[in-house]
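Chains shown are a subset, placed as in the full complex.
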Amino acid sequence: MALVEMPTGTGGDVTVRDIIERHPRLIGLDGDVLLRCIDECFDCSATCTSCADACLGESDVPDLVRCVRLNLDCADVCDATGRVVTRQTEPDVGVVRAAVEACVVACRACAEECDRHAAHHDHCRVCAEVCRRCEKTCSELLASMG
Amino acid sequence: MALVEMPTGTGGDVTVRDIIERHPRLIGLDGDVLLRCIDECFDCSATCTSCADACLGESDVPDLVRCVRLNLDCADVCDATGRVVTRQTEPDVGVVRAAVEACVVACRACAEECDRHAAHHDHCRVCAEVCRRCEKTCSELLASMG
Amino acid sequence: MALVEMPTGTGGDVTVRDIIERHPRLIGLDGDVLLRCIDECFDCSATCTSCADACLGESDVPDLVRCVRLNLDCADVCDATGRVVTRQTEPDVGVVRAAVEACVVACRACAEECDRHAAHHDHCRVCAEVCRRCEKTCSELLASMG
């Protein structure tokens, strides 16, 4: 654990929470799981974008081709899913569910591939952790949707 | 069917086809269905972005709130799916399938909502058609994946 | 020129045009340039996504690292710009201009890099052409904005 000083209301996580707490209509979902899912999807999208780029900069990039590819897929699917779960107005439960299910699959595949390179590339180790965290939170959101 | 004259190598559809025909590695999928699926996903993403914006410009926008929301979701899911199916290098079949399945669901929900406004707003009628075409092509790709 | 058979009303280009022609509010821009700019931005985004992926599948991927990177940047900038120029409701001219200017720069950089690999990789040759076409149309839109 680290002690960090943060201005109130700053930081990626905090802001979307601030907006959603002020939202005129709220989905009937578990608020805590929903907010964590939004955070994790956008965090995972950014992390996979960064890991793809770090892999591309490694001298053994030919061994990392599958990793780059799954990072790119995961970044795109997490970004779309993050946007869908962020929206609270007039949701279609089937669409939310299908997007979150795709996110679970993309995160799992990316985590498995990143794990294969975790011993040699620390960015892959970090990315695998973030993907598994996102996969877990998405699964919790699906479970809470019944 | 109409006979149209097209300059070689011009036009949205043709270009991705040109790249994929020159791709060093090709997924073992039905090429024709794959190429149509890529076209339809990107076309549907652009169309839903445009329909959301047209709805926003209508004087009865309060009646179109659900339509805007599903257009935005469909645009994001189709864009991510279009990117995933475009990639031919080292695909994970499970990720491709999950993305395409989410696309089917998003397109169907958006088409149903657009249909409700088709009599009053011609852009919704066009958008519903495009969504159904994308839904159909995605379903064909899923079927071809076995 | 090639004779191709196309079902009426299909194809990426046609649909966004159909929506925009039915749009309740239209930007005071040259309609033909605007529609071509929308087409080119989305086409270039898809093409750059595909070229990045094709480069990643080549055996000389270490020589194509800069090409993949600029393809990814160009795909993202073209996609965002395509969405901004598609929207006709309540535009901010400064935002439209800044997005299209960024697109010109991204397309030019990507075309120059793809050109370096055009002799060895036909997908880079095609992608360079598409980027230059998008750069040109974006420049025309900027000129038409005065």
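Each chain carries a letter (A, B and C) given by its place in the written order, and its residues are counted from 1.
In this text, a contact is a pair of C-beta atoms (placed from the backbone, for glycine too) under 8 Å apart; a residue touches a chain by one contact, two chains touch by 3 or more.
Predicted, not measured: the structure shown is a model, and the values here were computed from it.
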Fill in: Homomeric assembly size (copies in this file), of which only 3 appear in place
4
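In the analysis below, only the chains that are shown with their structure count from here on.
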Item to complete: Note whether the interface between chain A and chain B is symmetric in residue numbering, meaning over half of all numbers used appear on both sides, and answer same or different.
Response: same
Item to complete: Compute the distance, rounded to whole Å, between the mean C-alpha positions of chain B and chain C.
Response: 17
Worksheet item: Between chain A and chain C, what is the gap in Å from one C-alpha centre to the other?
Response: 28
Discussion item. Quick check: how many Å separate the C-alpha centres of chain A and chain B?
Written reply: 23
Discussion item. Quick check: what residues of chain B touch more than one other chain, meaning two or more?
Written reply: 79, 83, 87, 89-90
Response to the item:
Counting only contacts in the complex, chain B reaches chain A at residues 65-66, 69-70, 72-74, 76-77, 79-80, 83-84, 87, 89-92, 94-95, 97-99, 101-102, 104-106, 109
Fill in: For the chain C and chain A complex, residues of the former touching the latter
52-53, 56-57, 59, 61-62, 65, 68-69, 72
Fill in: Touch list for chain B against partner chain C, complex
1-13, 15-16, 18-20, 22-25, 38-39, 42-43, 45-47, 49-51, 53-54, 56-59, 75, 79, 82-83, 86-90, 121-123, 126-127, 129-130, 133
